[in-house]
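Note that this complex is displayed minus one protein chain, with the remaining chains in position.
After this line comes subunit A, so read on.
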Amino acid sequence: MPLFPITSNAATADYLDGAARGELRVVRDTETDTYLEPRFDASVDPERYERVTASGDGTIVSWSVAHGKGADGPTRTLFGIVELAEGPWLWVELRADEPWEHLGGRAVRVAFEASGPAEEHATLPIFIAT
């Protein structure tokens, strides 16, 4: 699950509101018919750029397991970079059966998870190896 609760702001509102609805939002460049990362500021040219829903499919570009210390002992978090079927990259939490090895190039599918228990805590996309 996400490491700590986060909230939405103006820059991330479309992305996180979409995640709360179960949609993965990205930006489409209508001039070139290509897709851009959700953090791209579509407001710079609203006639050219539109926010759209992506398929939710992707492949793992790179991955790591972060080792830490939690209240209940050692923790491990699987995360990585996913290339969406539409092209953009996302740095996201990953889920995969163990052992966590040779995950580069694996296909993944989006799912959504709340970052915290409160109503204001945002829901985030996570990606599950298929």
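Everything that follows uses one rule, which is that contacts are C-beta pairs under 8 Å (C-beta built on N, C-alpha and C of every residue); 3 or more make two chains touch, one makes a residue touch a chain; residues count from 1.
The working rule: contacts and distances are computed from a predicted model.
Participant: Looking at what's absent rather than what's present, what does UniProt name the missing chain, "Anti-sigma factor antagonist", "Methionine synthase", "Acetyl-CoA acetyltransferase" or "ABC transporter domain-containing protein"?
Facilitator: Protein name of the absent chain (UniProt record): "Acetyl-CoA acetyltransferase".
Participant: Give me the subunit A residues in contact with the hidden chain, please.
Facilitator: Here the touching residues of subunit A are 2-9, 11-12, 15-16, 37, 39-40, 61-67, 77-81, 83, 87-89, 91-94, 100, 104-105, 115, 122, 124, 126.
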